[in-house]
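A single protein chain has been omitted from the complex, and every remaining protein chain is retained in its original position.
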Amino acid sequence: MTITRGSESMNWLITLFRKFYVSIAILTSTAQGKMGFIITLFTVLIALCAPLFPYPGPKWSNPTLQFALPSTSPSLWYILGTDYLGIPLVLDVIWGLRYFLEIGIIAGALTISVGTLLGLLSGYLGGIIDRTLNFAFNLVLTIPTFALWLVLAVIFRSGSPIILGIILGILSWAGLARSIRAATIGVKNRDYVEASRLLGLSPLSVIVSDVIPAILPYIVMNFVLSIVSGFYGAMGLAFLGLIPFSNINWGAILNAAFYQDAAIFSLSGTVPVLILVIIESIILLGLIYFANASVNVFDPRARRQVEIKLAIREESR
Amino acid sequence: MSTVLSVKDLSVTYRATTFDVNAVRNVSFEVNRGEILALVGESGSGKTTIALALMRLLPTNITIKGKIRFSGKDGNTIQNVLELSEEDLRRTGYRWGKISIVFQGAMNSLNPLLKVKDHFIDTGKAHGISKTRTIELAEQLLEAVRLQPSRVLNSYPHQLSGGMKQRVMIALALLLSPDVIILDEPTTALDTLTQRQILELIKDLRKRLDIGIIMITHDLSVVADVADKVLVIYRGYPMEFGDTYSIYRKPYSPYTLILINSFPSIGKRVTRLKASQILSNSPALKSRGCPLVGRCPYTSTECFEADMILKEIRGGHFSSCVKAETEMMNRGESNE
Partner (left out) sequence: MNEKGVNHVIAAKGITVAFKVGSILSKSVMFAVDHVDLSIPEGRTLALVGESGSGKTTLGKTLVGIYKPVEGSVYFRGKDVSKMNKEEYMKYRLKCQYVHQDPYSSLNPYKTVYHILAVPLKAKRLVRDTTEEREVVNKALEEVGLNPQVYSSKYPFELSGGERQRVSIARTLIVKPEFIVADEPVTMLDASLRLDILDLLLDIQKRVGLGMLFITHDLGIAYYVGGDSGEIAVMYLGSIVEYGPADKILNKPLHPYTQALLSAIPEPDPERTRSKRPIQLRNSEPPNPLKVPKGCKFSDRCPFVINQCHESRPQLKRVGDVQVACWLY
């Protein structure tokens, strides 16, 4: 008895690994996808491993080394130079990545959970619920996002990733909700959904089985794009000085580089700006490529092709 | 009966990643003036590919072999249309001037923002005809397809019914007085009563305009009603060719028989040919042998080596079935 149960859960685990492998294979099947996957993986790893590195706190601060150029002295930590406090930039980058990713994920989670839920309800249930919710979406969309961010940032005056995440995600759900609503209405009218309802399946079952697989690409795309937007939002607010300065927020470093050290006009100001902008561009590009490539992961046709290749390789061993 | 189009051993091969797909294999047929040839086949048979090959509309990375001879009413004969370059095709006004086509569902590709008369003017302009002359021709043609020019020319497509749109498409295809017109599934999306009108129209045009009409269809009732000659194609292979009455009276290919029986007549109970499995309709991949092998109840060893070339069985009636002179001949009349 124990043996059978064991092998059943082993089978289940193997199936899971298989599915995972297929997804990765599809993600990396294009050049864009490969790049996106590698960059995203790298970024996430760094963010997770940040605690292995020293925190760029006051202990590292050194006024004499403000905006120093990259060098290997006094130690390897100074390989990218320093920030406005004289702290090694490399530590700011590592911990900043973690910080921004936290904010982005919170903003993203807020956006897709509220947006998907309301969009699904509105699209699937129709009638007065749809009319009310749709009105709400359109209303929220008219609120100027950036203005609201400014106001909220000043009110809360916090650098905490959770608060920032919420502020940055607070309006973006409306756009997603509208897309999801449109997609749901489109799927709702398809014959196979009608067939499910004919078989007496509950609305929840129909939504989970028939509607969500069709809209998953939208959801994943939007999640990644929310992370990107959260990234920029947090950097932007710090750059404008609307949230408390923190050296792990690259926006703050950019702000200091421009206003304290006349970046563009002076070498010591320009270098950190360039470094940060290049790193951030690569990361965000990687995320976007990842989002693009992720759409195909849900396509049964693409999955089947990979599964067949996998099966052929296994046969020939 | 002058022959306007003569096709010999037409073969079209696509290259799909690692293997070749033989969409059309050694198909031969003739179209005479004042005659309707029905090109009969289901999905995957290659019938649309043949039409595109005749129109020289296939992409250049596809291998086309064979000979298409065209003898227009102006006396000029093109020995092999497949050998003409793009420039030659333009110079001789081949496409639309000598042969034109009404695609399946074409009535849905009328520009919803343009009036019918603008459609004519656009086509005329593309072939160097003046606006006044185009309108003149359009009026004549619309009358020929039994529409009222005054009403239709100034209408938008959405103001016309399906049958009317189909007739507009036919008129557009006749604008340059081609010698051959190809109609791809002209009645598929239409109601029974409208279909009847279009079929009567096609018969009428054949008589009046003395052109060759190639009608692509899968509907064997429509073929029986309208066609003079029939070419049956299955998965790229030519199965049978002949005049309509002989083909229906005594089909020399089991596939033809299966198709005829798939369209039940009212009042007649059919005895079906027992095909042992579900027929599959994707283009055949293997290189020799009849695609019906194993499914046809008359299968024997010679069928695996059949060359699938049409051979004359009786005057004007061709078949590629190796059993044509044995089993099929002895079957007796169709539907027994």
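We just call them A and B in the order they show up, numbering each chain from 1.
Here is the rule we go by: contacts are C-beta pairs under 8 Å (C-beta built on N, C-alpha and C of every residue); 3 or more make two chains touch, one makes a residue touch a chain.
The structure presented is a predicted model; accordingly, all values stated were derived computationally and were not measured.
For the chain missing from the display, the contacting residue among A:Ile155, A:Leu198 or A:Ile312 is A:Leu198, taking the whole complex into account. When the whole complex is considered, the residue among A:Gly126, A:Pro213 or A:Pro244 that touches the unshown chain is A:Pro213. Contact with the undisplayed chain is limited, among A:Trp77, A:Phe258 or A:Phe298, to A:Phe298.
Here one chain is not drawn; of B:Tyr156, B:Phe263 or B:Phe304, the residue touching it is B:Phe263. If you put the missing chain back, the residues of subunit A touching it would be 190-192, 194-202, 205, 209-210, 213-214, 298, 300-301, 304. Taking the complete complex into account, residues 42-43, 161-164, 191-197, 199-200, 218-226, 244-245, 248, 255, 258-267, 269, 272, 275, 278-281 of subunit B touch the chain not shown.
Everything below uses one rule, namely that only the chains that are shown with their structure count from here on.
Chain centres here are Cα means. That of subunit A falls 55 Å from that of subunit B.
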